[in-house]
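Just passing along the structure, written as structure tokens.
Yeah, one chain of the complex is gone here, protein chain that is, but the others are all in their spots.
Then we have chain A:
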Amino acid sequence: MRISNIFLSRIGKWSKRYSNLPDRYIQRAMEQVYWRNPKGIQYKPNAVVQKKKFNFGVQRPWSGQFKNENGPRDVPAKVFLEPIKEWSFFRGDRVEILVGKDKGKQGFVKQIFEERNWVIVEGLNCELKQIGQSKQRQFDGVWIQEEQPLLVTNEIALVDPSDLTSTSIEWRFTEEGERVRVSTRTGRIIPMPASNDETVDYKSKAVYKEQPKDTTSDAVTEVTYEPKLCTFEMDIMDKMGIKEDRIPLKTYWY
């Protein structure tokens, strides 16, 4: 496994779901390469010197702010992350807050940070923050409310839809073989929220607005392949009327 893939494996599936970006781009945007071994015969051919330790905060790993927070000389503080067997909090889930000034309030999950076991609940657990103050301009700045992340392990709990009270959950199988979250108190299924499928590009796959360069779904699903006993090159040459009857020289593979 390449080093860069190790970073990528740390970014959880659900953290990057909403952004709808290809993994390849996330990796490219995130990596900070300081030196690469030149091509040719080397003792270590693919040696790369790059940043390996990142501080995963509320900034998204592919964003510029993340890069600012993780400069070449920044050494991130060690984080002890409680291991979780399976992620159970999704975008749009109704959750109850168990700590802080908003203890007992219910809200909806807005953002997921799997690499820190965090979620942000919409409009709750806010902190006042002053931004833009400057003595030079004699400006006090603006006060804004900023949602703070909450740990999924002990700071929030999912809400049972039948009685709207918090509950612990369990992953079980339905009769149809589908995996669902079940409330351990009432045995009711907690359905997957619709906004879990939402991305920055569309609310749901059904309402996706086709863009001018997109291939239509009819064109994608149309089957034009017919099996033939020839290679790709032979087929193309045949179709284009290219005839090749030269006999190649004898060559040696070693």
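Following the convention adopted for this analysis, a contact is a pair of C-beta atoms (placed from the backbone, for glycine too) under 8 Å apart; a residue touches a chain by one contact, two chains touch by 3 or more; residues count from 1.
As a convention for this text, contacts and distances are computed from a predicted model.
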Protein that the absent chain corresponds to, by UniProt name, given "Large ribosomal subunit protein uL29m", "E2 ubiquitin-conjugating enzyme", "DNA-directed RNA polymerase II subunit RPB3" or "Actin-related protein 2/3 complex subunit 3": "Large ribosomal subunit protein uL29m"
Which residue of A:D74, A:E127, A:E178 or A:D214 touches the chain not shown here: A:D214
Sites on chain A contacted by the missing partner chain, in the whole complex: 20-22, 24-25, 28-29, 43, 45, 80, 82-85, 153, 201, 208, 210-215, 220-226, 229-233, 235-236, 239-241, 249, 251-254
